Structure formats: C-alpha cells, structure tokens
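Only one protein chain is missing; all other protein chains are in place.
Order of writing sets the labels: A and B. Residues in every chain begin at 1.
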Amino acid sequence: MVDLVWFQLLSAVLFVIGLYGVMARRSAVLIIMSIELMLNAVNINLIAAASHMEGIGKFSDFDGQLIAIFIITVAAAEVGLALAIILRMFRNKSTVNVDEINLMKW
Amino acid sequence: MNDFDQVALLLLIIVPLVGSLTMMFMPGGDSKESWYFAIFIAAISLVLALFIFARYDYHEGGFQYIASYEWLPGPLDIRLSLGIDGISAPMVLLNGIVLFGGVLVSQTVNHRTRDFFVLLFALSAGVYGVFVARDLFFLFFFYELAVLPMYLLIGVWGSSTDFKTFLRTKEYGAMKLLIFLVGGSILVWIGILALYVEASNMGMGTFSMSGLQLLSENGAFDSKFQTLVFPLFMVGFGVLAGLWPFHTWSPDGHVAAPTAVSMLHAGVLMKLGAYGIIRVGMFLLPEGADAWMPVLITLGTVNVLYGAISAMSQTDLKYIIGYSSVSHMGYVLMGIATLDNIGMGGAVLQMFSHGMMTALMFLLVGSVYQKTHTRDINVLNGLASRMPVNTFFFAIAGLASLGLPGLSGFIAEFMVFTGVFRTYLPLAILAVIGAAITAVYILRLLARTFLGEPDEQWANLTDSSPVELSVGAAFVAVIIFVGVWPDPLMRVINVGVQSIPGV
Partner (left out) sequence: MPVSGARMMEWAWLIPVFSFAAAPAVVIFGRFLPGKGSWISILAIAGGFLMFWLVLGSWMGAEAVGNCFTSENTQMLTCDYERSWFNAGVVGAVGSVSLNWGILIDPLTIAMLGLVTFVALMVQVYSLAYMKGDPRFGWYFAIHSLFAASMLTLVLADNFLLLYVAWELVGICSYLLIGFWHERRSAREAAKKAFIVTRIGDVGLLIGILLIWRDVGSFSMLDAFEAARTGAMSEGVVTASAILLFLGAMGKSAQVPFHVWLPDAMEGPTPVSALIHAATMVVAGVYLVARTFPLFEAYDADPLMVVAIVGLVTALGAATVALVATDLKRILAYSTISHLGLMMLSLGAFGYTAAIFHMMAHGFSKALLFLGAGSVLHSTEFQETGEMGGLRKVMPLTAIVFSIGALSLGGIPILAGFWSKDEILIAVNDHRNVTFIVLTLFTALLSALYMARAMFLVFFGQLKDQNSHVHDAPAAMAFPMVLLGVLALGFGLISFNWPGSYGGIGTFVFFEHSEKFHFEIWLGAVSIVLAIGAFVFAHRVYVEKSISLEGVRKRNSGILKVIENKYYFDEAYQWVIDRVVFVFSRFIAFFDRAIVNDIIVNGPADVTRKFGIALRVHVTGHVYSYTLAMAAGSVGLGLFVWLRVV
C-alpha cells in the first residue's frame, strides 16, 4: 500500500489549488468549482486515512468513509443552492463577475 | 372588601396593560374610537387610584393592600409582591389624575391614534407598577416598561424645534432620552444585582424589598458596601429625576414630546426617579444614604439655581417649562437629601404638587402650540385677550410654581426650605433665592406672551377646547385645594415618611 503521507500530500496540494481558486477567481462559477475541489481534497484525505487505520482507539475502520459520504451529500446540496444564487445574480446583473456584485457594503 | 384589597394593586397595573393589549386589535389609522376607549380605560384607572388612595389607612400607616404572587420560585425566588405606603399612595393618585387628563387632551392626536394609546397605556402600567412593586426585579421591569415606550411616543408623535440657530429634531430628543434613561437603569440594575449577591452571601438571596430591608436593618450590609452601592441608585434613579449634571435629556425630551406624553413625562416619570432614590436607596441602604447626602443636596441646589437661571434666557415656551421642571425637581432632591421628616414630607408633597402644575402647564402650552404652530415667545404675544381662560389657568400654574401661598407649591417648597434650613443652612438660603429667580422668569413669560396687545396674526385665535379647559380646571382645582387644605395629602405622606430609616 502506498504510504498515507502521499495521499495527504495530494490532498493538501488539491486543497491549496482550490483555495487559490476561491480567492483569486473572478467568475462565480469557477469559485464554486474551486470550492468543490477543496471539498473533494478533504474527501481524499479522509478516505486515505480510513483505509490506513487499524481501529485506533475510538475510531473504527470506516469512519473516514462515513464522513466523506456526508461531505459529498452536503456539497451537492450546497452547490445546488450556490448555482441558484448565481443564476439569480446573472439574471439581475447579466454578469457572473463577483467584482461587480458589491452592493452589500457600508 | 378584603378580597378587593388583595387584588386592587394588581388591577391597577393590569387595567392599563389589558387596555393596551386590547387596543392592539382595534382598527388602526385615525379613528375616534381609539380615543373613546382610551378615555374609558383611563377613567377606570383613575377611579381605582382614587379609591386606593382614599381607603389608605393613615392612622395605621405602613404597607397596605399587600399582595404577593409566585413568579419564579427556586433559588432566585422572584415574586410579584405589591404594596403601597404613605409615599406611594399620593404618587398612584397623581398618576391616575395625570393619565386621565393626558388621555382627554390627546383628542388632537390624529395620526395612528391607536398605536399612540397602546404605547401610552403600556407606559402608565409601568409607572403604576414601579409605585406599587415590592420586589426589586419587578420594580426594574416596570421601570423599563415605563421608559421604553417614550422613545416611540416622542419619535413618532413629537415635534421638532427649528429656530434659525438651533435645531433639535424629535428623533434626537427621543434617542437622547432613551439612551440616558437606559444608561441610568443599567446603573440601577447593577445596584440591584449587588444587593442580591450580597444578600445571598448571607444565605438569604432575595429580590424582595421587605426581605432586603429586614436584612439591612439587621446589619447585613456593611457600611462600605452601602457607601459603594448607594451612588449607583442615586445616579441611576437620579438620571430620571433630572439630577444635575445628568439632566440634559429632560428639556430636549419635554420639548420634543407630544402634549400628553410631556404631561406624563414631567408630571410623573421624573418623580419615578426621586421615588426610586427613596424606596430603593434610602429604605435599603440608609448608611449609604447618610454618607452621600451632602453630595445629593449640593447637586439638588445646583439643579434649583441652574434650572431657574437657564429658564430665564430660553425663547421656546416648552424649554422654559422644561428647565423649570429641572429646577423644581431640585427642590424634591434637596428635600430628600435632608433626611429630615419635614424636608422629606415636603419633597413628597412637591412631587405631587409639581406633577400637577407642570402637567397643567404642558397642557396649556400644547393647546397654544396647536393653535398658533409656534412656541417662540418673541413671536407670541397678547394671548390673554384671545385665550382668557387658558391664560388664567396658566397664571395659576405659574404662580404655583413660584411658590405663591394658597397654592400647593408654597406648602411643598416651604416644607423643603424648613427641612433644609434645619440641616444645611447656607443651601437653604440659595434655595430661597432660587424661588425668587423663579418669580422672574415666570412673570416675564406671563408679561411677554400672555398679557398685552396681540399682533394681527393672532387676531383670530380662539380659546382652548372645552375638553382641554375642563381638564385644566380640574387640575387648577386640585392645586388650589391642596394649597389651602393640604391635610388629606399630608397625613398620608407624614405616615409614610416617618418609616424611612434614618429620618
């Protein structure tokens, strides 16, 4: 089996790419994609951890997978909501560029 | 009758509260029905107040009409305890009279009438509650209930002052009033908690005032504690009483408020503050009171002089009366600070007397403003020829406030002077000078605004409406009655004052 560290490294790299995407992207859709990337990076981490565990303490073998499924579900719901908001945004302002959506400031 | 006695005080609070809640379901907008219903509720409350006052047994004294309902049992043990004594009985009567008068006079509130009365009755329920509460928690609760509706009442139904050099919007007046009073009540709340905690250190944590008083008499609160906590009450309640230098909310608040609210505010609300100092400060922390009296009496003297001198240069009719209120509350505070039975009796009588006379003045000025749409004394003149009855009543109110014998103000002020004379002589002299200064601004006001020849712009004025004049007449009758025969009030007050520890 491949060592856990490589999976975690992959997860970290994917996470950072996702974080960069969220912070630097202008398009709302791309920001959502980046958020998905972050979430899936975390999923990889969790599943890898689960597959390398041997029932340490309170944790059993498949706890990580459990959490990963939770995350997939929540991510799906959240993306649905986010895309709805983006649709609305687009209908109002004809753009998905987040730089131009700045009315809710002081 | 005993059963009735049990519920009398509860009824006193509930009637306006129920009135307020019921009115929420009435049709909104401008309707006369709200006013009629409000008169009905206020009348019930007045009858109750009169009944309770008349049947208070002054031979026995002490707390009567006692009732106690469990509310939050357990470690905190908060109960709705009610009772009145010789000091609160006249205050209850005062509130009943001023409320009824205020509601009658609010005929002119055309805009969102129902909401106005909802708030007004909530306010008066709070006032009644403070006067009859025997539990600190509920005293505070009712205190807040009396203060918070003021913001909306002034902000929505008030009037702004706009002279060329001086703009005070009603929103400003309302906000300042609210923040000041809530600030004061924060101090009060800290004090109440301090009392509770100290009491529970003795193992008897309670919010009940009679319980705390018992503890205090048995020496549970040591001198240092009392000296630290009393100023919280002195300043916290003092803010509402218009204690200098925390008085600036009062003139602006009075001026911005609509007539009925001004009447209640200056007539009754400010007395809540003085009452709080007596009831909570002096009954529960007598040693603290003793220590802080010199400060209180000095500040009271400053109130008297400062208010009177400021009133001399005001040009807005309501501002003159507002500063006059600050000045007269100074007499109350001085009387309280003497810790002397004559001085305190004078202070309580002054609370009643000033409540009546200032409510009357605001009533009359409100009527003038309603007709002339200005309160500037440089513009108004010769009103006597067009509004003779209004002028006559205003003259009586003004003379009462300068302490003319034969009217209630004299008895009260005289007793305060006597009390202060006995305890702090030099300040008594200043207080008497304050009365002389009052004569100056009152007479100037009368001469400028009411007497003389009117300008053409006032040629078509008519006198105040019959409703306003009847209410005014009733108030004048009370002022003259108390001035000529103060005994019915005094014997109740004397009994109440006697039981204050340290007097």
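Rule of thumb we're sticking to: contacts are C-beta pairs under 8 Å (C-beta built on N, C-alpha and C of every residue); 3 or more make two chains touch, one makes a residue touch a chain.
What you are looking at is a predicted structure, and each value in this text was computed from that prediction instead of being measured.
In the complete complex, the hidden chain is touched by one of B:3, B:60, B:162 or B:453, namely B:453. From the options B:31, B:213, B:227 or B:498, the residue with contact to the chain not on display is B:498. Here the missing chain is touched by one residue of B:313, B:378 or B:470, and it is B:313.
Where chain A meets the omitted chain, the residues involved are 19, 22-24, 28, 31, 98-99, 101-106. Taking the complete complex into account, residues 166, 176, 179-180, 245, 248-249, 252, 306, 309-310, 312-314, 340-342, 345-346, 382, 384, 399, 403-406, 410-411, 414-415, 417-418, 421-422, 428-429, 432-433, 435-436, 439-440, 443-444, 447, 451-453, 485-487, 490-491, 494-495, 497-498 of chain B touch the chain not shown.
Note that only the chains that are shown with their structure count from here on.
Note on chain placement: the centre of chain A and the centre of chain B lie 63 Å apart, centres being C-alpha means.
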